[in-house]
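The complex is shown incomplete by one protein chain, all other protein chains being positioned as in the whole.
This part shows subunit A:
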Amino acid sequence: MSPQTRLAHSRRRARGRWRVPKLDPAGAARAAELYRRQRALAIAPLALLFAGILGLPLVFALFPGLDQVRLLGVPVSWLTLAVLPYPALTLLARWQLRRAERAEDTP
């Protein structure tokens, strides 16, 4: 098939609606398994995140003494709100990234 012919053919073929590429049965089974696996993997980080976010206001309510404790002159309640969440979130995300990518890599 000459390049020009191929071009003409493809033009005709591509004119139609965008179609979903079909997965072969093996690929479809793999994708379905990954779908379940990723969903299961996401539960733990989400639970940890909610525990952290919902838990912190509760901790402050239960232990009002935390405001008096100071580290280098800064109240502990400020440190736990202004500094702690960011490394914690990053670690959580990195952990989850590893798990999600490993799930995709191992057949």
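Rule of thumb we're sticking to: contacts are C-beta pairs under 8 Å (C-beta built on N, C-alpha and C of every residue); 3 or more make two chains touch, one makes a residue touch a chain; residues count from 1.
The rule we apply is simple: contacts and distances are computed from a predicted model.
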"ABC transporter", "Heme exporter protein D", "Cation acetate symporter" or "Alkylation response protein AidB-like acyl-CoA dehydrogenase" - which is the UniProt name of the missing chain: "Cation acetate symporter"
Absent-chain interface as seen on subunit A, which is shown: 6-7, 10-11, 13-14, 18-23, 27-28, 30-32, 34-35, 38-39, 42, 45-46, 49, 53-54, 57, 60-61, 64, 67, 75, 77-78, 81-83, 85-87, 89-90, 92-94, 96-97, 100-101, 104-105
